[in-house]
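The structure appears below as structure tokens.
A single protein chain has been removed from this complex, and every other one stays in its place.
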Amino acid sequence: MTSTMLRPPAVRPPAAGRPGLRHRAERLWTASPLTWIGLVIGVFLSLFPFYWMIVIASRTNDAANSWPPPFLPGGKLGENIQRVLDNGDANIITGLANSFLVSGTITVATVFFGSLAGFAFAKLRFRGKNALLLIILASMMIPIQLGVLPLYILMAKLEWLNTMPSVTVPFLIGGFGIFMMRQYAEQAVPNELIEAARVDGCSTWRIYWHVVVPALRPAAAVLGLLTFMEQWNQFFWPFVVLADPANPTVQISLRSLNTAYFADNSQIFAGTLIATLPLFVVFVLFGRQIIGGIMEGAVKS
Amino acid sequence: MSSLETTAPPGLDPSRSRRTARRTPSGFPWLTRLDLRLSPYLFVLPFFVIFAIFGVYPIFYTVWIALTDRSPLNATISFVGLDNFVELLTNDPQFWNAVWNTFGMFVLSTVPQLLLALMLANALNRRIRGQMFFRLAIAMPIITSTAVVALIFSMIYARDFGLANWLLDLVGVDPIDWRANRFASWFAISTMVDWRWVGYNALIYLAAMQSISKDMYEAAALDGASRRRQFWSITIPQLRPTIIFTLIISTIGGLQLFTEPLMFTSGSGALSGGSEGQFQTITMYLLEVMNTRFRWGYAGAVALVLFLLIASVSFVNYLLARRISSDK
Partner (left out) sequence: MSVTSRRRFAAIALASVAVLATGTACGNDSESGDGPITLVVDVFGDQGFGYEELYKQYESEHPNVKIQERGKGLGLGDYNTRLTQQITAGAGAGDVVALEEGTIVQFYAQADKFVNLADHGANDLKSNFLPWKWEQGLTPDGKVLGLGTDIGSMAICYRSDLFKAANLPADREQVGALWPTWDDFIATGQKFVAADKKHKFVDSATNFYNVVLMQTAGAGSGHTYFDKNNQLVVGSNPDVKSAFDLTTKMISAGLSNHLKSFSNEWNAGFKNGTFAAIGCPAWMTGVIKGQAGDAFAGKWDVAKAPGTGGNWGGAFLGVPKSSKHPKEAAELVKFLTSAKSQAEAFKKVGNLPSSPQALSDPAVAEATNDYFSNAPVGKIFAAGASELKPVYLGPKNQAVRDAVENALRSVEQGKAADAAWQDAVKNGEAAGK
């Protein structure tokens, strides 16, 4: 198993390494021109909004509101980004820092608690396991909207309003992380290894740390990436509890930018660019793992 | 606890446990026993603590609120029984309008989304150069937040200087006021949802397609079945559980649709989703009732009905999924 792809080696790219296949069957997997056209259109539609974001973010606002719309980038990108960074209402630098802090904390906690609980559900026997697992599955279905009012009152009582714990603590561990780690642990951690460790007198915690953690590392990386992306993009709940424009997450900065300077599209788009950039870097560096994780999750469930 | 102690930890041979106990460095056999019994619960505890405080407690509180006329504008709170639910279900056209919109946009976004994803996955399942490039490119929209998506597409669908209207103008169609017309607004919002999720679903389908045995296709090809035929009679049936899975995910997301329609309009009253509520979703209505009408009790009822809707649609999906996987 490589660290780039989560998938066990059972599934290979189609037809690879299968010499001696009949010509006809071989032809089955070749791409027709139609396939290529479809893919190219798909890629174009998928990437165009990113391109357009750069176009608008690199032009003056007058050009952004002109007719016909502009299609080539201009030279104002640095200037627009500077304007966003200097913007006293959006506080986007604070927003970025807060988002890193919040998403990072949640990611670490999710991977840690998720692998711990996933290991327990996959490999340990205890009473009420199935019932507890069912609760975890059901919890994934509950929308945050359901309890938004009581949650708000709770945050107020804890004096967490407008602070980062209000958008961090409730999300430290979710059902998805546990479920994903359980699925992976079930196949990736051999029972024999656990038994052997027990015989050697390891405590459950030591088994987790020395046997399970190394085996779960690839899945943990993917869970971490997916969690970070999801948390970075949170909008609804921060929108409700972070009322102080001086202390936002980056998505709330964007919203402030939009309400305060809505006619200034070049500045707004420069803001979306800044807000998306960290995840773009993550995607460039770890895109293969992310895609592997998505595909892996699909086969599991 | 006592009942637990009389049960040997299942799966562990008692003799082995004893051996384990003997070789525990600490030399405290009771510690090992405690470890075996308690550790699993300790390991899953963090989730249940968080879930109890931030998941379960608010739900029960919401149930209680929904049975009252609580409002920040009322000095007193009185118990009204099921009045809120009765009004919601029998005498609230705006709520049903929101339900209609939510389901309409759900269908309008989900059906093309899954079809397009299937087609893309089918194309990616061919032998093509640059597999990884294509996968990365179509998956890239998932790095954007819904807020960013809404901002970009709101500008594409602007009435006066929008890209979409410019394209229509090129082919000689009159510009559309995307926020005025119900279907146009549904279409615009659905494209936002689809843009973000088609690639993601395509990857899921691709993974499932790759686990289908190649021999089936080869046999079918030998029998003279066309590619199209193979797609419909082999790929689709094999993919049914995966399709159900993506349907459930889309259901949960689709019925909670909020950020895209909210940020589709700007300015005051964005929660009302268009001049005639053309694209007001249930979540938007929930926040409108809560935050501009200040009927918190009633908002509690809306929240619960939304949850019941999601739960029952998901449950139907789940039943379907079980039925299909047991058929296999």
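Each chain gets a letter, A and B, in the order it is written, and its residues are counted from 1.
Please note the rule applied: contacts are C-beta pairs under 8 Å (C-beta built on N, C-alpha and C of every residue); 3 or more make two chains touch, one makes a residue touch a chain.
What you see is a predicted model, and the numbers here were worked out from it, not measured in a lab.
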Of B:102, B:122, B:190 or B:272, the residue in touch with the unshown chain:
B:272
For the chain left out of this view, which of A:40, A:138 or A:246 touches it?
A:246
Residue touching the undisplayed chain, where the options are A:29, A:48 or A:112
A:112
Going by the touch rule given at the top, which residues of chain A touch the chain that is not shown?
61, 65, 88-89, 94, 98, 101-102, 104-105, 108-109, 112, 152-153, 155-157, 159, 161-165, 168-169, 203, 205-206, 209, 240, 243-247, 256, 259-263
Mind listing the chain B residues that contact the chain we can't see here?
25, 35, 72-75, 92, 94, 154, 158-161, 177, 180-181, 265-270, 272, 274-277, 288, 291-295
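Heads up, the rule we're going with is that only the chains that are shown with their structure count from here on.
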With chain centres defined as C-alpha means, what is the inter-centre distance between chain A and chain B in Å?
15
Interface with chain A, chain B side, in the complex: residues 4, 7, 9-12, 16, 19-20, 23-25, 32, 35-37, 39-41, 43-44, 46-48, 50-51, 53-55, 57-59, 61-62, 65, 116, 119-120, 123-128, 131-132, 134-149, 151-153, 155-156, 161-163, 166, 195, 198-200, 203-208, 210-211, 214, 217-218, 221-222, 227, 242, 245, 252, 256, 258-259, 263, 266, 283, 286, 290, 296, 299-300, 303-304, 306-307, 310-311, 314
In the complex, chain A residues that touch chain B
7, 11, 13-15, 22, 24-25, 28-32, 35-36, 38-39, 42-43, 45-47, 49-50, 52-53, 56, 65-69, 113, 116-117, 119-121, 124-127, 129, 132, 135-136, 139-143, 145-151, 153-154, 169-170, 172-175, 178, 195, 198-201, 203-205, 208, 229, 232-236, 251, 254-255, 258-259, 262, 265, 268-269, 272, 275-276, 279-280, 282-283, 287-288, 290-291, 294-299, 301
